[in-house]
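All protein chains but one are shown in place.
Here is chain A:
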Amino acid sequence: MQSLIEKIRQGSFSDFPGGIRPQQFKELSNQSPVSRLPLPEKLFIPVKQHIGVEGQIKVAIGDKVSKGEALTQSMNPFAVPVHASTSGEITAITEHVSAHPSGLPEMTIELTPDGEEHWAELTPMLDYRQQPKTKVLEAICQAGISGLGGAGFPTHIKVTPKKDIEFLIINGVECEPYISADDRLMREHSWQIRQGIDILCHLLNPKYVLIAIEDNKPQAINAMKVACQENPDYIICSIPTKYPAGGEKQLIQVLTDREVPYNGLPVDVGIVMQNVATCYAIADAIFTGKPLLQRVVTLTGKALQKPGNVWGLLGTPVSHLLDHAGYTPGKRKKLIMGGPMMGFELASPEIPVVKITNCILAPDDKEMPEAADEQPCIRCSACADACPAELLPQQLFWHAQAKELDKAKDYNLFDCIECGACAYVCPSKIPLVHYYRIAKAEIRTEEDEKQKADKARERFEFRKQRLEQEKAEREARHQRASEARKAAMDKDGGDSRARVAATLARAKAKQNSDQSSTEATDKVAAAVARAKAKRQATQKSAPEPHQTDNTEQDDKAAKVAAAVARAKAKKQATQKSAPEPNQTDSTEQNDKAAKVAAAVARAKAKKQATQQRAPESTQTDSNEQDDKAARIAAAVARAKEKKNKRSIDKPEPEQTHQDIDTPMITADNDKKQKVAAAIARAKAKKALKDNNSS
């Protein structure tokens, strides 16, 4: 370990594989100090300017805001707020073309500056060493600081590591051609950058701090050396100029000879890397309390008469910056945000400066001619030699072109840092990086869709299960109900039947015993009694006094007769089991018989009822008839509707008059009309369907 640090101190570094040495063009813009521009007419501050999630907007249109006031807030740890870059009025919260290769509109807060530049209340934290680390981190987060190097990762997350940090690397390499923003910043504000490094050291406790600067920026190296001379643990590393030495993984390899593992982070090898501009912003946030409102933007390219670096307020439209740099557009009016290697073409000059905007490149037509026609790959493998990630670009290209995404993934497509070195060296002028970007996007979309499909399957299966369960429950309920009904019926019916049977048996038994004992003696009496009983039964309204007479005459005979009569009446009643009014008469005669009859009637009624319920299925046949009826009804409705329409058409003037008079009624009418419209639409649809089917 000691040897590694000694090696670094001596200035002997490792190297990363591949890489290219394009012409630098840095002298175009790095000659003059960073200048300030007048306020633009309007600022467009996108709500989301970094990797992560956006916060909720907490201002409304018409609000007056002070400079540095937070415009969004969020509880999500991956969200950092955006702030008002100057004082003024919120004039719109709407979608505005975004600083993204697609130029798709994104939610943006439009701020009209009032020119007063009055600050919101600032809370500096000069005694940060006495404060708990979480409070310092909170201050960094609330200042809206995200990585200013290019990716825009929220800084407060990056500086809350879970592991011990050996090296804190400050990235001032700035390896891309044309860009000189970090160079100028280091030359002019090296002290403040060092203050930012102090704060990071307080948070991370690294063993060593390596400040890496490419050797093509000697003035910046000197400035940083002067600023850091008091602290022996801050080592300024002047590394050889080679693109892309400023890439996170490449720089780690150059300085420490360590490789960040696949799918891993620098923290896994004990390293945290921060950009110099981020250090500057952190110092601003802690020592003055100012949130991140501006950044150095390099304006360069041969289409500009006055290239240079400017302090760009976040939200300033690119066109405003270009106006002050003497922009004379060529025929193609090409504008690039970022460097020529990794930047993207701007969809519109109205795109605002955001936290990751380090350069606006305005090349003239000669500088960057129209892309030459792509030619077939000749398998020269120049790209493989240039690749800093040791991938096989020609194979990746092959599979990306054939849409064999799985195979492209097998060739570690996601390790590609999209530096563009392969495309730069390609003799066939193949835009390799774009193929990789498309392939990456497609793989991401596919994975996204797969996830969605899995979710949909889960929901579908859950729904199926739920429906089945509901069906089973319904069936169980029906079964229970029918069983209960059956049981009730059985109880009722069984009772009455048993009673009937019992009485019949009793009657028969009596008859039998009578017949056997008094056959001989009282045949006549029995016949008379039977006749009488018959008469009684047929008359059905036989008064009891008659019977009392009989009893006087002959007890036994009367008893027999009565029994027979009763039995017969019962028999009749049960056979009839019919209209109760008739039976009411017999009730007087015989209570028991009536009861039996009633019970039977009830049972029968129940049976009928269940039978009626059962043949529901047969009703489907009648549905056809119903359909016809419905169709007729629909036709009639349609006719009516037409008629209505005609009649409505006529008296419209009158109606409008009414409308003015009685707004209350119109509201009511509105509803009615809506309902009517809905019904009419439904009917029309049905009619259409009917027509189609017939």
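Following the convention adopted for this analysis, a contact is a pair of C-beta atoms (placed from the backbone, for glycine too) under 8 Å apart; a residue touches a chain by one contact, two chains touch by 3 or more; residues count from 1.
Rule of thumb we're sticking to: contacts and distances are computed from a predicted model.
**Q** Quick one: the chain not pictured, UniProt calls it what, "ATP-binding cassette domain-containing protein", "Ion-translocating oxidoreductase complex subunit B", "SoxAX cytochrome complex subunit A" or "Fumarate reductase iron-sulfur subunit"?
**A** Going by UniProt, the chain not displayed is called "Ion-translocating oxidoreductase complex subunit B".
**Q** Considering the complete complex, identify which of A:Glu449, A:Glu473 or A:Asp490 is in touch with the unshown chain.
**A** Result: among the candidates, A:Glu449 touches the missing chain.
**Q** Return the single residue from A:Val65, A:Met341, A:Ile360 or A:Ala507 that touches the missing chain.
**A** A:Met341
**Q** Taking the full complex into account, find the residue in A:Arg459, A:Arg474 or A:Lys508 that is in contact with the omitted chain.
**A** A:Arg459
**Q** Hey, which of A:Arg437, A:Lys510 or A:Arg602 is the one touching the hidden chain?
**A** Final answer for the missing-chain contact: A:Arg437.
**Q** Looking at A:Phe153, A:Trp311 or A:Tyr424, which makes contact with the chain not pictured?
**A** A:Tyr424
**Q** Write the list of chain A residues that the hidden chain touches.
**A** 22-23, 98, 100-102, 104, 106, 177, 336, 340-341, 343-345, 366-369, 371-372, 403, 423-424, 429, 431, 433-435, 437-438, 441-442, 445-446, 448-449, 452-457, 459-460, 462-463, 674-675, 678, 681-682, 685-686
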